[in-house]
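Quick notes on the structure that follows.
With one protein chain held back, the other chains of the complex are shown just where they sit.
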Amino acid sequence: MSIDVETARKVAHLARIRVEEEDLPALAGEFNAILGFIEQLGEVDVEGVEPMVSVTPMRLKRRDDVVTDGNQQAAVLKNAPDAREGFFAVPKVVE
Amino acid sequence: MMTDLTKLTIAGARDALRKGEVTAAELTQSYLSAIDEAGALNAFVHHTPEIAEAQAKAADARIKAGDAPDMCGIPLGIKDLFCTKGVPSQAASRILDGFRPEYESTVTTQLFDDGAVMLGKLNMDEFAMGSSNETSTYGNAVNPWRRGNDDTALTPGGSSGGSAAAVAADLCLAATGTDTGGSIRQPAAFVGITGLKPTYGRVSRWGIVAFASSLDQAGPMTKDVRDAAIMLRSMAGHDMKDSTSADLPVPDFEAALTGDIRGKKIGIPREYRMEGMPDEIEALWQQGQEMLRDAGAEIVDITLPHTKYALPTYYVIAPAEASSNLARYDGVRFGHRAKLAQGEGVTEMYEKTRAEGFGAEVKRRVMVGTYVLSAGFYDAYYNRARKVRSLIKKDFEDVFAQGVDAILTPATPSAAFELGKEVSDPVEMYLNDVFTVTVNLAGLPGIAVPTGLDRAGLPLGLQLIGRPWEEGDLLNCAYSLERAAGFVAKPARWW
Partner (left out) sequence: MLDLTYDAPKPKTIAGATGDWELVIGLEVHAQVATAAKLFSGASTQFGAEPNSNVSFIDAGMPGMLPVINEGCVAQAVRTGLGLKAQINLRSAFDRKNYFYPDLPQGYQISQLYHPIVGEGEVLVEMGDGTARLVRIERIHLEQDAGKSIHDMDPHMSFVDLNRTGVALMEIVSRPDIRGPEEAAAYVGKLRQIMRYLGTCDGNMQNGNLRADVNVSVCRPGDYEKYQQTQDFSHLGTRCEIKNMNSMRFIQMAIDYEARRQIALLEDGKDVVQETRLFDPDKVETRSMRSKEEAHDYRYFPCPDLLPLEIEQDWVDDIASGLPELPDEKKARFIRDFGLSDYDASVLTADVDNAAFFEAAAEGTDGKLAANWVINELFGRLKKDDRTISDSPISAPRIGQIVRLIKSDAISGKIAKDVFEIAYTSDRDPEEIVETEGLKQVTDTGAIEAAVDEIIAANPAQVEKAKANPKLAGWFVGQVMKATGGKANPKAVNDLVTAKLGL
């Protein structure tokens, strides 16, 4: 299973990380190296084995339907790079 | 007097404070001074002297009033991965430049409620991804240990490199760390201190920047095992805000330190003995077995058959979870936002922000994680890895079911290496993680204890792995090992 530059480009975009064209081959190379390593997992007989869903056996706890949070607009916006009139301002989606 | 204070342990300070031999304010001042003189180690990356002084003052009042928990007045360093209210919490990443959370992590809340004092935030690998503290936006942390007269800068290990360096150099009494694949235990071994990763779920993850949710666990990094027991008690406990946290009572871990391990079965896993393992490590491991045998434990050979698959399993699960956990770092609500050119929109903002804000290692792992989860590969990689993980965990369960109480392995395949070194030896790279990642995959508690020095005079540590929720027993085993090893070496101060 070999990763080509096109796949590397797609993955970078899926992850929303800009990778310059000239860096894509190296990235593809890194993917291939890691994949080669991961391929070993194919050797294991996993017939009938349940995938691990929770690390330690605990029951999911549920909270009551009560409002206990919110009402803190200033704190929510405090660290924003661009907050205006109570909103987060972001550049528009360019079609 | 001042220098003496920085040599104290938590247990020692606890005593001295109650006896009135020292005040929390004095203790804090001595550490603040030590920190000021230790810039070369680059361990502390954000300093909080005013907070520390205020907390110390409050601690003194409590000690006077006789209402003082064990951690009261104890000056700590806090790994930059923990969100501390109003104080920079960046996970050593540029993408969190300027981020000061409006909330406090559960772990630090508990520590500070118990009267502990925050000296500052500690250096680490970016987003906890790394084993040498070389990926930090703040620059490398430096190991206080050197090879004899050689002044080559050595790594303190990672990702909790700053925590390890600070404790070893007596810049704080103890530090918080986190461990996803070995990030407490490996640095602890590299600097000759004690580092404990508790059972997954023992300590709350709320307010700790997430790397790999099913593997991350916070723990104490301390000067000795007793201190780790004391500090763990303060850090641990069920947290309703963390759905993966265990609703189990927190025992008095210190009370378990009897030093008596007669009749305990210590397992030695054959799969951890690798071809080409350095002889010093082999020797250290042997010595450790002898020490425990001398203390009355029974040493038995065990097998953990799926050990060799732990690394590929880890390299699927950790990056996959990280790729999703790090999606929130997008420049919208906090942290770094890239400058855009005319005509660029939100997609460019995401791509540039993350390219600029994340370091190379983080980008690599996020993209690998994105890839293994992507359409068509989920079953082959992620789902399969989860199944292998079940098998790895079962290996340990089987061994514990046979009556083994703890497992002894080396903590690292070598002593601390130089900063800037390319780790190219595959065996060394493999071993570096294989000793530690199995423990995270199985969710078990693990502790690193310094037991010797290598030829160059650098510390070496051994790892003990315990049964789930039995940190008390594990600490007691570690305590016996520590007493037998008698490791008291400290780095010669060059800073």
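First chain written, first letter: the chains are A and B, and each begins at residue 1.
The rule is simple: a contact is a pair of C-beta atoms (placed from the backbone, for glycine too) under 8 Å apart; a residue touches a chain by one contact, two chains touch by 3 or more.
Here the structure is a predicted model, which is why all the values come from computation and not from measurement.
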Chain not shown, its touching partners among those shown: A, B
Option from B:163, B:186, B:199 or B:244 whose C-beta touches the chain left out: B:244
Of B:99, B:190 or B:285, the one touching the omitted chain in the full complex: B:99
Contacting the left-out chain in the complete assembly, out of B:382, B:400 or B:417: B:382
Interface with the unshown chain - residue positions in chain A: 10, 13-14, 16, 53-54, 58-73, 75-77, 82, 84-93, 95
Touch residues of chain B, complete complex, unshown partner: 82-83, 89, 91, 96, 99, 101-103, 105, 205-210, 212-214, 240-244, 320-321, 323-324, 326-328, 330, 332-334, 346-347, 350, 370, 373-375, 378, 382
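Basically, only the chains that are shown with their structure count from here on.
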Separation of chain A from chain B, taking each centre as the mean of its C-alpha atoms, in whole Å: 24
Chain B contact footprint on chain A (complex, rising order): 3, 7, 11-19, 27, 30-31, 34, 37-44, 46, 49-56, 58, 60-61, 63, 72, 75-76, 78-82, 88, 90-94
Chain A partner contacts - residues on chain B that touch it in the complex: 98-102, 199-201, 214, 240, 243-244, 246-247, 306, 308-309, 311-313, 315-316, 323, 327, 330-337, 340, 343-352, 354-355, 358, 363-364, 366-368, 370-372, 374, 380-381, 383-391, 393, 443, 468
